Structure formats: C-alpha cells, structure tokens
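A protein chain is absent from this complex, but the other protein chains hold their places.
As written, the chain order gives the labels A and B, with residue 1 at the start of each chain.
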Amino acid sequence: MKLIIAIIKDEDNDAVSRSLTREKFRVTFIASTGGFLRSGRSTLLIGVEDDQVDKALDVIRKNCKKPGESKEKRATIFVLNVNQFTQL
Amino acid sequence: MKLIIAIIKDEDNDAVSRSLTREKFRVTFIASTGGFLRSGRSTLLIGVEDDQVDKALDVIRKNCKKPGESKEKRATIFVLNVNQFTQL
Partner (left out) sequence: MKLIIAIIKDEDNDAVSRSLTREKFRVTFIASTGGFLRSGRSTLLIGVEDDQVDKALDVIRKNCKKPGESKEKRATIFVLNVNQFTQL
C-alpha cells in the first residue's frame, strides 16, 4: 500500500479529482497554498495498492495543464510507503 | 515513531478528537473533503510511539459511528513510519 500526496494547482483540481474518482481511486482533498506568492494549491491524499501507483500518477499527469511561461511546476507528487492500512 | 493519518467523517471528529486528547494523544486537525460528493472529512495527524499505534486505532474505531445504509467507509487510516521526529 502506498499513500500518494499530490500537490497541484487549484485550477487543475477539478479535472484531476474527477478523473481519479472515475478510475475508482479514493481522493481526499485539502485546501492549501504554496509557492512564492502563496497561490492556491490542492493537496490530494490518495491511498493506492502498490501496483496502482503508476496508473494514478498517469491520471494526474494527463489532467494537469501544461506549464505556461511560468517556471512554476504544475504538480509535486510524493509517494510514501504505508506501514499499516485500515478502513472502518 | 509512527505518523497516523486518519481520514474520518466530520460528524465523528468531535468524539474521536476528544477521546484521543483524553488519552494523551496529540492530534492535529485538517479540514478536508472526500468521496463522490466531496462531503466533509476531518484529516487527523497523530504522532505516536510504535507501541501506542494499536491503542490510538482502537480509540478511533470506538468513536466512529457505525456505517449506515451507505457503503461509504467511516474511516480510512494510514500508518506511516517516521524517519526522524523532533519537537521544539
């Protein structure tokens, strides 16, 4: 089990979250800010089986708009090992 | 040391957070949303010693209401290994 923490731009959140949900990923959304100007970021928590990490990253990649002139990254993604996973 | 990331329903947050605090766990609360309808979720961060993980999970379990008709889970819990822990 892995926990994906994806930090994306607010404007990409709708497309990314809908696409992840459509593909049966469970997404938790946290409002956040980042960057020099503290602009809006969406921090997504996504718990996935190990063999689903690539698919989830692919969905995120395809649904983030390409960076424009700005050098700012469109998404920063951390994949963490999960020691124990429980659902109630 | 472990970091427990517990995603629970907002309506369970009060009971869960109070009970964890009463048992001397330190809880950080983050407002979030999740699920198909983007309903309210409480994301809790709880740092615990390895031998306290089960106790913390037990407190969470006992204080989440049982799922009703809905198939939605009441809680999603990730336990992560902590590489380094510091308090100032």
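A few comments on the model shown:
Keep this in mind: contacts are C-beta pairs under 8 Å (C-beta built on N, C-alpha and C of every residue); 3 or more make two chains touch, one makes a residue touch a chain.
In this text the structure is predicted, and so the values were computed from the model without any measurement.
Residues touching the missing chain, restricted to subunit A, are 2, 5, 7, 30-36, 38, 41, 43, 53, 57, 60-61, 64, 67, 73-81 (touch as defined at the top).
Listed by residue number, the positions of subunit B touching the unshown chain are 1, 3, 21, 26-31, 45, 47, 80-88.
By our rule, only the chains that are shown with their structure count from here on.
With centres taken as mean Cα positions, subunit B sits 20 Å from subunit A.
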